[in-house]
Structure formats: C-alpha cells, structure tokens
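All protein chains but one are shown at their positions in the complex.
Chains here go by letter, A and B, matching the order in which they are written, and residues are numbered from 1 within each.
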Amino acid sequence: MRLLLEKRSEHSHTMVYLSPVIAIGLTLVTGAIIFAFDGLNPLEALYVYFLEPLKYLWTFAPDDLWSLEQLAVKAAPLALIGAGLSVSYLANVWNIGAEGQLTAGAIFGSAIPVMFPEWQSPLTLVLMLVFGVLGGMAWASIPAFLKNRFGASEILTSLMLVYVAGLLLDWLVRGPWRDPGGHNFPQTIAFSDWQLLPSFDGTLHIGTLFAVIAAAALTVLMGRSLKGFEIRVLGASPRAGRFAGFSRKGAVWFCFMLSGGLAGLAGISEVMSTVGQLQPSISPGYGFTAIIVAFLGRLNPIGALVAALALAISYLGGEAAQVSLQISDKIAKVFQGILLFYILACDSMILYRPRLIFNRAPAAVPAE
Amino acid sequence: MVTENPEYLLEALHVVKVFGTLRANDDVTLRVKPGEIHAFLGENGAGKSTLVKMIYGALQPTSGEFRWKGKSVNVGNPAAARKLGIGMVFQHFSLFEALTVAENIALAMPGDFDMAKLSEKIARVSKEYGLPLEPTAIVADLSVGERQRIEIVRCLLQEPRLLIMDEPTAVLTPQEADQLFVVLNRLSREGCAVLYISHRLEEVKRICHNATILRHGKVVANVDPTLETAASLARLMVGADIHVVHTVREQSEGAARLKLDNLNLPADGPFVVELKNISLEVKAGEVIAIAGVAGNGQSELFDAISGERPLARDAMISFDGRPSGRLGVNARRNVGAAFVPEERLGHGAVPGFKLSENVVLTRHSSDRSLVKMGMLQSGGATVVSERVIKAFDVRKGKPDPEARALSGGNLQKFVIGRELDRKPGILVVNQPTWGVDAGASATIRQAIIDLSRDGSAVLVISQDLDEIYEVADRIAVISRGQLSETYRANEISLQQIGLLMAGAHEVKEARHAATA
Partner (left out) sequence: MQDHGELLSIILTIITASTPLLLAAIGELVVERSGVLNLGVEGMMAVGAVCGFGTALIFGPYVGIFAAIAAGVLLSLLFAFLTLSLVSNQVATGLALTLLGLGISGLIGVGYVGQPGAKLAHIYIPLLSDIPWLGPIFFGQDVLVYFSLALTAAVGYVLFRTKLGLVIRAVGDSHQSAHALGYGVIPVRYACVAFGGGCAGLAGGYLSMAYTPQWVENMTAGRGWIALALVVFASWLPKRVAIGAYLFGMVSILGLAVQTKGLGIPSQLLTSLPYIVTIVALVIISGNRALTRANTPACLGQPFVPDR
C-alpha cells in the first residue's frame, strides 16, 4: 500500500477553509486519547479543557463572563503577532523571532516608566506604546538587515535574537532596572495606573482592540492594495515579482518592520496590562504560539484573529486542567504542536488529492 | 527462451496512458527494428515523451504491452530498462550540476564503482566516438553541447541495443548536430537502434530509416521519411496544412526605437553569462531576431533590456531615444516598452494567481485603470483579462482560472496578449513559442509581425531557427555573451548562423578586415 498525491489543477478553496477544521477535530481526538492514557474520562477532560472556558456562551451567567474576557486578553497578543507573521510568511520571509521582538518592545516601552516614573501625562501611554512598537521594529531590523546585506538566514538570526532579548531583559530586571524597594526580587517598579492600559472592567483592556484593528487593517492591505499584491507575488514567485518591478529586499524590510512592530506592540501591551511591570518572564511563549496562529488562520489576518481565540483556549484550558484534572499545564504546548502538525498535513490536500494505492503489481523484468 | 532473430527489437503494442482526464497515449503501437534509426514525430504535447518514458521505465502504462526482442516485458524502473539495453538521452538532461562528469556517469552504472577505472573508460570511449569529455570537470561549468555528450556517453558505456533521444538537436548548433548525426549513423551500423524524437522534419528526412507519427496521443501514420517531403510530414503531424505566416519584407527605414549601445553587464553569480559590448538598433516597423544556443547570454540580455537587472550607465540602452539604462522595469514599461520572458510560469505569470491578477503583474504602473491611490481595481483587471482572452482565443475551463490551469500554448497566448493589448512601441520577447503547439505558434508569430507592421520595434530572442526565419527581417546571433552584427534575413544562410552560434566571430572580424 502506498500514498499517492495527485496534483490538482487549481487550489481547492474548500480545503483552504476545511483544513483547519479537520485539524482541530483531529487534535481533539488525539487529546481524548492522551487523556484516556492518563486515566481520565476523555469526554469530561475534553470538556474541562476546551469547552469550560467558553461556558458563558450558553450559560450567560455573569460569573462565567470572566473566563471569556480572559480568553480575549490571551488571544490579543497572539492575534497581533499572528497577523504580522501571516503577512511575513505569505512573502516567504521567515521571521520566527517574534518572541524576541515582543521582549524588545516590552523593554523599550518600559524605559519610560522606569526612567521617568513620575512623568504623568496623557502622552505617557501613547509614548510607551510607540516605544514598544519601535523596540520590536529595532529588534526585527537586525535579521532584516543581515538578510538583505549578507544573505544570512533570517530564520536562524531572528531565533538567536530571542535568546539574546531574553537575557537582556533578565540582566535589566536583575541589574540596572531592578526596583530598589523590591526586596531584591528581579523586577522593575510596578507601573502606576497612568502607565497602564485603560481597561473596560478590570480584565478586558483596550489592547484587545489593537488586535481587532490590526486584523482589519491588514486584511484591507493584503487583499485590496498594490502593496499587498506585491507581498503576495514576491512570496508566491520571486522571479515574477522581480519582473513586476517589485523589490525582494523591500519586502523583507516591510515584513520584518510590520511583524516586529506588532510583536513589540503586543509585548508592551502585555507589560502595560496583565503583567504591570518588567520581570524575567513576561510571555508564555506568545511569539512562538503565534506561528501556529498564522498557519491555522490561513496566513490571513482575520483568520489569525479567529485562530488566536482557538489557541487562547489551549492556554486557558491548560490552566483549568492543572487545577481540576491535576495534569500539568505543559500539555498546552503539546496540543499546540500537535495542532500545527495536523494543519500542515491537511494543507497538502489544498494542492493535492491524496490516493491510497493497494497492492500495485510488482515491477519485474523476466530473466532472459 | 528467446525467439530466434526476432524481427523487431522493441514493440509497444496498444499502449494507453491516462493522466487524470487526459489520454496522453491512446492505443499507441510502435515497432523498432534492430539497428534502425526510427523517427518518432509529433507536435508538442502529442504524447511522444510520455511513450518513451514508459519504454524507459520512468512511467507505467495504464494498459498495453511492451515487447523486447519478441518477449513481453514489464519495465518497472529505469534501472530495469538499462539492464535490458535501453539507454535514454533526455530533452531536459538528467544531470547533476554540482557533481563531476565521472560521478554523473557512475550514477547510471549498476552496482558499486571504481572511480579511477571509470574515469579512464569515460575518457577512452568518449574520444573513440568523437565526443571528448574531461571526467573530473564539474557539470555546472560545461556548455549545453558538452552536457549532451555526457548523457550520450553515459548510455554508450552500457553498450545499449536501443538509444532513445528526446529532441537532441534542439540545443545544438547546426554543426554540432552534424557531429551528432555521425555518431548516430555509426551506432546504427554497429547494430544499435535509435528512437529519435523530433519535430524537425529536415533532419528526420536526412538520418531516419523509418518514422512513426503521433497526433493527439494517437498514431496517425508509419512512413519511410526519405520518400516524404517536409510538407507532407508536417501535414501528418498537425493534421492540416500549417497556416503559413505571411510576412511582407520591405526595407525598413524607420527611426531606431530600441537602441543598445555597448551594453555591458557583469556576471552576478557563478553560472551567469557576462554580456560584453552588445550594440543593436531595432527600427520602427521591423522584427530583429537573435539566434543562439541556450545558455549563451539570452536570459541575461533579456534581463538587461527589461530592466530586471539595471545597467551601470543610462546610455547603454535607449527607448525612442531616451537613455534608460538605470531605469527599473516599470519605468521602461511606462515609456512604451513591453517584455515577455522565456519562462511562462513563475516569471511571466504567477502560477497560483488568477488570470485577472496576472494582468496586474506587468501593468500595475502603466495602466491607470488597474490601480488607484495604491488600491487595486479588480474590475479594471477583469476587463483587460477578458479582452486579451477574446483577442487571442485563450482556451480555458472556467471564467477566470489560475495561470497554472492553462495549457502551455494558451498561457503563452495570454502572456503575449497581455503585452500586445497595450500596443507597445517596443516589444522584446524571449523564446515566443517554446513548447507551444503549432496552432498557437502561428497565432503568436503572426501577432508579432502585425505589431511591427504597425510601426513598433520588435526584438525576438529564439533558439528555433525555423521561427527566426519566419518572423525576422534581420538576424543577429548571440554567443558567449557577445552579439554578432545583424544580417538581413534573406542574406544569411543557415550555415553562417551555425558558425556564429558556435562562436566563430571570424566572420565578423573578416568583414571588418575587408571593409577596412
């Protein structure tokens, strides 16, 4: 028996949208199997893990609203970064260092409250956000420059810079930026309210709006504008892109600045809301999970928004599972990895029609 | 059990091969006698390559039978074919650029190898047949002709009984082709049969003993080519008299619309040809064709003229008198130039994009109806796309398909039509009908000539000498990055072009000496 792939003459548009659905379904089945191996009731465990965070949708109980808000708050950075990465990956620009750009954004933006803790003005907030974006861009500019100038693989350089950014943050919060009155804890001073993002009701903050705005803007950019056309052409066919007069190097810069800036915005937003100060760890790997978001969302910014919600469930569910099922929340990362595998596998059906061939006649040459 | 002296070496009986919905081979029967040179004729897409790939074991038939020396065989893979004594020289060579000549040959030999012995054998056999090869040379550094020699020697080392050659002369100069024919005749005398795939009728008449003709996957005739005329063979191949392009060759005295003046372009990579001192004027109302063997700087010249690789000085290239050497491709389009590259998919068009999107590819800066304030106007693109489809009779399965879904001929008509629709003052086309069926070729060539007759300057870069004589008013030849003088099409013979293609610039120098 062997697997044969028959090339379709065109993309299957059905499969483009069906593939993530199948992938999520397969992930749930796999999850059930893992839970069963752990001696849990698979259906119950799946419910706790994947459905409980959404309970408000059918109970409308005010107590359940909180987890839905949590979901939005967790999804926001994923959607922001995922949207930027979607554009990059469409252009065949492989920025996988968003986690580092997120960290750099958080550091740059936090420079203002750390250095000028007393400066209170409506501008404080804006400037912090702008610095966050610039920080992400600055960090992303390194792999972009090295790619264009020397041809160094952006995959490896951007990834290496994740570690460097993490160590830079570590040094700052343990060294020069440590809160002098913080009992030697590795963290900066806690930000004051005018340095925090306004929230709607304590949990849901306006950072979630950034994600929605970014998704909408990028959808228009990619679908309707010449710039978006340029990015798509260069990603699909570099030679045709050159023939159209589009610049590959320009696209590398554009993608890194866009995805780096959005990652930086996500980083500073996290620090200005959920975290409230700089500390050695400010993100549960949002920058990496956003890679999955980008693929699950079909490399489409609006898709990334939806996919971000799906992956946010895996984080929330992980926490819930740890509490009520006594299984490690590390299972979240396993589910995320499995999900990406399934998506990529299902995506091959967009361009190919799979066929299983049974007992093919053995190829033989008669002896003379 | 081998039949005594079977009449046929190879028989393909009622072979059918289906790809999806396409019947590439439909009940094909072909018989090759020992020692004969058997032509296998047909248009692009008629199914010749499909059948020989099955003979060579690279594809499996849907139904039908192959017999070798009268015995039914099932050739499961190329190694099995080679074991039987079948060798094949591919149209697109099956070589490994980064490996040496000897390593390339070793890969086709059964079992393990002793590199020293093999190298010695390669040197000996290649010299014996007049196909000299250096075993330690890296393939990437070799010319197309030398690469073909590797393929041939690779087959000869296995002492084949049948040698399959897929369009071997498409990449050779006429003189190199003559050398090849000497080798083939010798093989034939030594008892090795040759299955010779071609659509070049003159050479088939010259060297082949027998010819099987394929049309739309079916065998339409089996004839003795020496008794046929080129025209009768062509009629069998195409199924109708080929629509002959009508050209009026009048003396063109128009202004120079495209001018190359000492154009130089250094190589920007290891396998790129450097362009040296290329000068040329294409006048309004004329078609100039540039002949040459593949890999002599054609694509580099195209990139330089289109602006995909900008030049060092503005003066090196002028459009309608405007020096434009440092302009990008869109700026050149905006002054009225249009370009059609050799590669349709992935260069001239994005495979996964719809035709209407592919219209935007080359016209986004010159066509106001397509882009407004940086935003795409999809309505405008659809209008242009439908106009091109109608004017050039582009056949397609649905209203706005992806480029990759079109056949080669239809996509080429679309890609050329997209440029002609702009009525460009200057048109540069690289290999306008490469791999295109006869009907589409005729349409394209006629459109090119019509454009020039309306006052545009047209530059055609082509390897196909028939095509060149058909469309060109004047002819120049490119060789190793240098361009010969131009000659009036009716004043230069095939032999002279061949010499120039081989790089014999003595012709040019001799002329200079004579005029001095």
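Heads up, the rule we're going with is that a residue touches a chain if its C-beta (ideal position, glycine included) is under 8 Å from a C-beta of that chain, and two chains touch if they have at least 3 such contacts.
On a predicted model such as this, the values are computed, not experimentally measured, just so you know.
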| item | value |
| --- | --- |
| Touch with the omitted chain, as defined above, among A:Leu43, A:Leu167 or A:Val323 | A:Leu167 |
| Option from A:Leu26, A:Leu54, A:Leu125 or A:Ala152 whose C-beta touches the chain left out | A:Ala152 |
| Footprint left on chain B by the chain that the document does not show | 57-60, 77-82, 90, 92-99, 103, 106-108, 111-113, 269-270 |
| For chain A, residues in touch with the removed chain | 3-5, 7, 89, 94, 96, 142, 146, 150-153, 155-157, 159-161, 163-164, 167-168, 170-171, 175, 288, 291-292, 295, 328, 330-338, 340-341, 344-345, 347-348, 351-352, 354 |
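Convention: only the chains that are shown with their structure count from here on.
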| item | value |
| --- | --- |
| Centre-to-centre distance between chain B and chain A (centres being mean Cα positions), rounded to whole Å | 47 |
| Partner chain B, residues of chain A touching it in the complex | 6, 9-11, 224-227, 229, 232-233, 236-237, 239-240, 242-245, 361-366, 368 |
| Contacting residues of chain B [partner chain A, same complex] | 2, 20, 57, 60, 71-77, 80, 83-84, 306-308, 328-330, 333, 339, 341, 343, 346-353, 357, 360-362, 364-365, 371, 374-376, 397, 401-402, 404-405 |
